[in-house]
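The other protein chains are all here in position, but one chain of the complex has been omitted.
Going by the order they are written in, the chains are A and B; count residues from 1 in each one.
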Amino acid sequence: MSGLAGDLMRRVGFYALAAWAALTLNFFLPRLMPGDPASAIFAKFQGTLDPSALDAMRTAFGVSDAPLWSQYATYLGNTARGELGTSLVYFPAPVSEVIGTGLLWTVFLAGLSLVLAFLVGSVLGALAAWRRGGVLDRIAPPLLALIGAFPYFWLAMVAVWGLGFQLGWFPVRHAYDVNLSPAWSLEFAGSLLRHAVLPAGTMVVASLGGWLLTMRNTMVGVLDTDAIGYARARGLPPSRIFWHYAVRNAMLPSLTSFGMAIGFVLSGALLTEIVFGYPGQGYLLLQAVRGQDYPLLQGLFLTISLAVLVANFGVDILTLLLDPRTRR
Amino acid sequence: MSALWKNPQARLGLVVFGLLMTMALVGPFFVGDPDAFVARPLAAPSMQHWLGTTGQGQDVLAQTVVGARTTLGLGVLVGVVVVAIGAVVGGMAGFFGGRVDELLSWFINVSLVLPGLPLMVILAAYLPAGPGSMAAVLVVTGWAWNARVVRSQVLSLRNRDFVDAAIVAGEAPLRVLVVEILPNMASLLGGAVIGATTYAIGAQVGLEFLGLGDLGAVTWGTNLYWATNDSALLTGSWWTFVPTGAAIALTGFSLSLLNFGLDGITNPVLAAGAGTGAAGPQPTPVRRSP
Partner (left out) sequence: MSGPVLDVRSLQVSYGTTPALKGVSLHVAPGEVVGLVGESGSGKSTLVQGALRLLGRPAVVTGGEVLLDGVDVLGLDGAGLRDVWWERVSLVPQNALNALNPMLTIGAHFDDTLAAHGVTDPQERRRRAEEGMALVELAPETLESHPHMLSGGMRQRVGIALALVLDPKLVIFDEPTTALDVVVERDILDRIQELQRERGFAALFITHDISLLLTFADRVAVMWKGELVETSPAAALGGPNSHPYTKALLAALPPAPGADPVSAGSEGGAAAEPAALRPLLEVRNLSVQFGRGGLFGGTVVRAVRDVSFDLHRGEVLALIGESGSGKSTIGRVVARLQQAHAGTMRLDGESLPITRNTHAKRGLRARVQMVFQDPYASLNPVHTILHHLERPLRIYGHEGPDVRQTAADLLEKVGLSPGEAFLDRKPHALSGGQRQRVAIARALAPKPSLLVADEPTASLDVSVRKEVLLLLRTLQQEQGLGVVLITHDLAAASWVADRLVVLHTGQVMEQGPVASVVHEPQHPYTQLLLAAAAHTPGPLPDWTAEPLAPGVSTP
């Protein structure tokens, strides 16, 4: 058991340090940028914003005479209490509140498409490797690589234009019908799903190829191992060999690369949200960029980073639990 | 290189990418000023303007061709720089091991696990707009993946006896890394440059689409930014964003073909086309010759 416990502790330690790195980066970035952007922005907004908003910015950027370490301590304390400053675009709403409105939407949309794409892609990849040189193996990888070569958001644009405006099959804006208010009703759930089809669909289609190839290549390696030959010689039926001897062993490396790719796929998901006006973190990011809302921008960076760390931690733990070799 | 040319996938990739690069280098001399107002805004493709006009009445063909120059140039440049940094950092981590590796690996893994886009957005928002800032942002957020790949490869190569043999023969450590180890991973580094270039183009286009970067310059990313800004989707003017998107996809696709081909050469087991399409491993076939 000490093997597993030790591995767990190491993971916890790594992610704690990574979270600290994200926090610290977030603190130092505005202070390290060339040309002192904080004062420049500060000067720019002087006169256009009311004094309380300027105060909020002062705190966010540490435009103060306090020594750096005490600013850092204040920053860590504030962050721990969830105080990320005040948004400029949505003034006077606090940043944490603004981010809170979008967090669930992103988790829902990005989480859904990520998991869906991973599962479907992995199964297809496993099948492609199992039937080496078959129809799926010859057609799917190049086709999906071609689709994957388009930027996510560009596919989203084509989907909005073609399936949304031209054909009118699916709604193209927002997460649900704006005439409805969120409720635990069948009608609302239906609206939710219809609005999710296009954004989730584009993300799944765009990222499917990566998972398919990862799984296919691992599977090809696994199918070549002694363990498969030995299982075959013992007369096991092909279905048993496929699931329990091949897929099960190929899944672990695939899961590890899934963890590594969460951050990358999320980046694409954020841009997709923008195209669909989906009210998640990506949409807020766009608003923050357009309105030069630096406190919101930094709050988003922090939240998204921490969310990705949590997701990665989850995947790591899952990998540990699924692999009997980590147990003693 | 000749092996690459013999592989049909890689050959197609090389040809397409070569054409795109030629277009980026030579094309701008033929298409005229992309910023000039040449016709009614959002005009559909016609004989005068093969790909129509933008919301600002500019020629879409000119914008697509001129945009290739900055986007591809920066993409290839960043691709090479990112792999060079990755090779140095990952190579040192893998080769020296011990504390050096622990420290560098931690650094690499943290950089990897933090999501790229939000960091890029923050950096790009603070830095003055321009190609230099863009390159810096892409390098800062992109080196870690390559460092990780190089590190694991060096880690497996450094335990080869030929490395120990070189040490016993008196070679200095850096020379062992550069002369004995790195040449053994030429195809891996080549593949990494291709992958990193794809990444750099995609990320660059994404940032510009968000409105970060120099919006006055003509690039593939700003083309798409202005297309959405000028309500191309609402008005159904597909020609304002389809050509640029197709060009980006063609670039990405040619690069992944090149990488597939490279994979097929270095790792023939994985090559597509092997296999009969039968389900699972099959019994050894019997083909008695008459």
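Couple of notes before you dig in:
Methods note: a contact is a pair of C-beta atoms (placed from the backbone, for glycine too) under 8 Å apart; a residue touches a chain by one contact, two chains touch by 3 or more.
Note that the structure is predicted; figures quoted are calculated from it, not measured.
One of B:A36, B:A169 or B:L234 touches the chain omitted from the figure, and that residue is B:A169. Although one chain is not displayed, its contacts with chain A can still be listed: residues 2, 5-6, 9-10, 224-227, 229-238, 240, 244-245, 248-249, 323-325, 327-328.
Take chain B: the residues that touch the chain left off the picture are 160-162, 164-173, 176, 180, 183-184, 186, 274-276, 281-289.
FYI, only the chains that are shown with their structure count from here on.
Note: centroid distance chain A to chain B, computed from Cα atoms, is 21 Å.
Of all the residues in chain A, the ones that touch chain B in their complex are 14, 17-18, 21-22, 25, 29-30, 33-35, 37, 130-135, 137-138, 141-142, 145-146, 148-151, 153-154, 157-158, 160-161, 165-166, 217, 220-221, 223-224, 228-229, 232, 238, 241-242, 260, 262-264, 266-268, 270-271, 274-275, 285-286, 289-290, 292, 294, 297-298, 300-301, 304-305, 308-309, 312.
Within the complex formed with chain A, the chain B residues making contact are 106, 109-110, 112-119, 121-123, 125-128, 198, 202-203, 205-206, 209-212, 224, 227-228, 232-234, 236, 238, 241-242, 245, 248-253, 255-257, 260, 269-270, 272-281.
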